[in-house]
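Every protein chain except one is present and positioned as in the full complex.
Entry: chain A
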């Protein structure tokens, strides 16, 4: 019977999974950069790597969650920038910032709800639904907000803590990423909902036939990923005291996908977990940091990352082949 085999082969008693390969490559890259680059191994740089990847990693946790359920969420960056910008915009009327942030979170959740309904009920393939929703969300935001860059009000104690604070010497942004990841790991592995997400991602038809509430599951997933995107936006606002909505036009969403696919969450759904996201995040973080120290231009960095993404997708397609049924369903 044709189908997905075990990812990778075996050497001795060790199962060679993509996750292990990624971790091995990370270690090698880390060693090479440490040996060849002057400032790479400094404590400051290691913390910088972690800070830089905290936003990417948080987004990737949300994306990974969606991909496990055999979807894809291209709205994340749009939701992130527009949600936070909305909060700042609301606070500019004199509303308390914390309350404004709650409003932003509600907006993000509403967008997630809408996306989820489009995917689960209207049954638009997620890649198209989220692509279209992402640009409408960003477009609406650009019309409403006067400028590209919105700055958070100064003197918000908790926001400063998110940006500059630390717990036991670990930057708060990294702690938040860790919390989101830990919560997601718990959610996916230990709760009923997590099992149902895996089941729906593994075989949506079987999930439906078995009597699982597949539509509510999918809608909830997109709401949660939108809220995670919003959280990533708050971390970013804390770090750089504002939000640049033009981030939507950057390659960030592709970096997020890169992390997820590189980490080994199969796009065919039902496989992988938070551990894979963390492995992917670390690799991309080290790679980006090293390339920046080496003074690669933004364009050539993107070129390298896109080549890696393409290879990762090709490898994913080979070790997690989609069968005839799934390839006809039209999603990614």
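Basically, a residue touches a chain if its C-beta (ideal position, glycine included) is under 8 Å from a C-beta of that chain, and two chains touch if they have at least 3 such contacts; residues count from 1.
Criterion: contacts and distances are computed from a predicted model.
The listed choices are "non-specific serine/threonine protein kinase", "Phenylacetate-CoA oxygenase subunit PaaJ", "Cellobiose transport system permease protein" or "Sugar ABC transporter ATP-binding protein"; the UniProt protein name belonging to the chain that is not shown reads "Sugar ABC transporter ATP-binding protein".
Set against the missing chain, the residues A:69, A:104, A:126 or A:270 yield one that touches it, A:270. Within the set A:194, A:233, A:263 or A:290, the residue that contacts the chain not displayed is A:194. Those residues of chain A that touch the chain absent from the view are 1, 3-6, 187, 190-196, 198-199, 202-203, 205-213, 215, 220, 270-271, 323, 325.
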